[in-house]
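Yeah, one chain of the complex is gone here, protein chain that is, but the others are all in their spots.
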Amino acid sequence: MSEQAAGHIQEVEFPSPGEILRRRTLAHKGFMIGAGVLCFLLLVALLAPALAPHDPYRQDLGNRLVDPIWHEKGTWAHPLGTDNLGRDYLSRLMYGARISLLIGVSAMILSGLIGVSLGIVAGYFGGRVDMVVSFLITTRLSMPVVLVALAVVALIGGSLNVIILVLGLLIWDRFAVVMRSSTQQIRSSDYISAAKAIGCSTPRILFTELMPNVLNNLIVVATLEIAHAVLLEAALSFLGMGVQPPLPSWGLMVSEGKEFMLFSPWIIMIPGFVLSLLVLSVNLMGDGIRDITAPEGRS
Amino acid sequence: MSALLEVRGLHVEILLAGGLLKAVRDVTFTVDRGQTLALVGESGCGKSLTALAVMDLLPPRAQRRAERLRFEGLDLRKARTRRMADLRGNKIAMIFQEPMTSLNPCYTIGNQLQEAMLRHRKVSRKEAQDRAVFLLEKVGITAAASRLRQYPHQLSGGLRQRVMIAMGLMCGPAMIIADEPTTALDVTIQAQILSLLASLQKEFQMGLLLITHDLGIVARVADRVNVMYCGEVVESGEALQIFDNPLHPYTQGLLRCIPIPGKTKPGEHLGSIPGVVPTPIGDLKGCAFRNRCAFLSNACTAENVVLREISNDRAYRCLLSPETCAQNLRGRST
Partner (left out) sequence: MLAYTLKRFSLAVLVALTVSFVTFMLLRFSGDPAAALAGVNATPRQIEFVRVKYGMDRPVLIQYAAWARRALEGDFGESNYFNQPVQAIIGGRLSVTMTLGGCALAFAVLLGIPMGVLAAVRPNTWVDRVALTISVIGQAMPSFFFGLILIIVFGVMLRWLPISGSDSWRHFVLPSIALGYYATPAIMRLTRSGMLEVLASDYIRTAKAKGLRSGSVLFKHALRNAIIPVVSLLAVQFGFMLGGSLVIETIFAINGVGFLGYESISRADLPMVQAIVLLVSMFYVVLTFLADLFNAFLDPRIRVG
């Protein structure tokens, strides 16, 4: 390929696939920003006990609604102020990261397990199986998720496990849809026929031929569903039927701060902002992965 | 006969990640009324881009420049977008290679045909419709009136291509550019479409610029031929002369690849040209064909080869003399 003609009409050299992937990844600004912010938030979440200046649950009723540092009356003791019970906002924010990420990732994994199994099975076997799974997907899509999740969590009680379980059981649809169509595309392709021709069994085919090729679609959906789960938990907690006080869920913090927001808007702006930041970084990563692994999709 | 289309020194360059691709280099030709010029060459030799350059339909990254680019006396290089749009579909029509995808699936044939005329002429819908029916019949489509209400997906490839031809004729153009009009069609249909084009050209005295890789087509229809290789014209002349006496080694090689009735003996091996077309990117020096030429010499690498005119309308781009070329031809065919 790289043999040069004796002269000056060149042959074009092609780099290796790994090299291409690395180059594209580093060049993709969206992905790098998203991954960077996400890593930062992850670190904060993991190291919260060490980083937080105060106990997020400790109330200090003498110091309620202290302004953050950028107001005149702010102090460095509480850089992001305190809430209506005197609890340090910065510390609550850091611990809140743990909750958001924990719920987001766990719900994604649970919904992923359900959705991927359903999707691959439907796409690979087709026929009746596909009909049933498609019906299940349609049914799930028609159900109002917020309403149902709200009702169930309200009745059972808002512990973290319940929330993860409920969300996981409700948001598997996109996994199923994407896996189903990816599997369908690949099922009819040549290397599956070749594998069958040499006598590979079905489970083996599913694992060794199918999975690697649907992997990049899967990763993209997984990141986007983390964002989805985070937003849902925030909404549930905001409505009072998700994470229960005194846990510092960011959605709950917005809800608790709502009555004071007209005089101290920062009290909802701060948790709302970090929520958006988390979701934004996850979305950027997911989009970035999609662009990097399938650039033909771009303009 | 005044020249309908005059092209001289046309260059098309595309900016790629790896460098500047000189896809069309110093191409010169003319097309007259009632005359068919064929641009022949393999895929990637720049013939389609040449046509797109004339029509100003190049892709966004491509740039054209030319010494001369005149249509009916109008300098196309300076024509503004509006003016070009007025010419397209009106004075110059273009037919493309893929009839299956060249029509909008959401509108009827009639709508798309009439639109071609309504855009350029102040006529009523009824008049446009009548013209559409007239032309559909001319291109050999039966039950034309009812066809107008049909959608593209309801027609076969051959029919769609006829519709494309009819659409090109809606405004009575002076010239048609046909880019591989039969490549995507069945062999049996190809002949029909070609005859159609030839007869329409005669009837309406249009100029026809035919782009193809198929020498068989060239033999049937073309008056003059320009053979292109790697963005350049390597040989040009009257069709009969080129077939009888090809000069450039590439042309000779091309003709050896196909069976020619009357010349090819039964059981004779058909030739092939070894190697691949190089990519004209970066600095270019020397003959583009040298990696695949059987008659390579040192001079071929050292200097750029210019187009040599040996008579009024015969030219070729090779360092070998015409006599040597003829000799090579004879030597190979025994």
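Lettered A and B in written order, each chain numbered from 1.
Everything that follows uses one rule, which is that a contact is a pair of C-beta atoms (placed from the backbone, for glycine too) under 8 Å apart; a residue touches a chain by one contact, two chains touch by 3 or more.
As the structure is a prediction and not an experimental result, all values here were calculated from the model.
Across the entire complex, the residue among B:K47, B:R88 or B:R147 in touch with the chain not shown is B:R88.
In the complete assembly, the contact with the undisplayed chain comes from B:L103, out of B:L103, B:M175, B:V233 or B:C300.
Only one of the listed residues, A:A50, A:I198 or A:L262, touches the absent chain: A:L262. Of the candidate positions A:A77, A:L113, A:M143 or A:A194, contact with the hidden chain is made by A:M143. Taking the complete complex into account, B:A116 is the one of B:A116, B:L148, B:A222 or B:A239 that touches the chain left out.
Listed by residue number, the positions of chain A touching the unshown chain are 30, 135, 138-139, 141-148, 150-152, 154-157, 227, 231, 234-235, 238-239, 241, 251, 254, 258, 261-262, 265, 268-269, 272, 275-277, 279-280, 283-284, 287, 297, 299.
Interface with the hidden chain, as seen from chain B, comprises residues 55, 57, 85-90, 93-94, 96, 98, 101-107, 115-116, 119-120, 151, 153, 164, 167.
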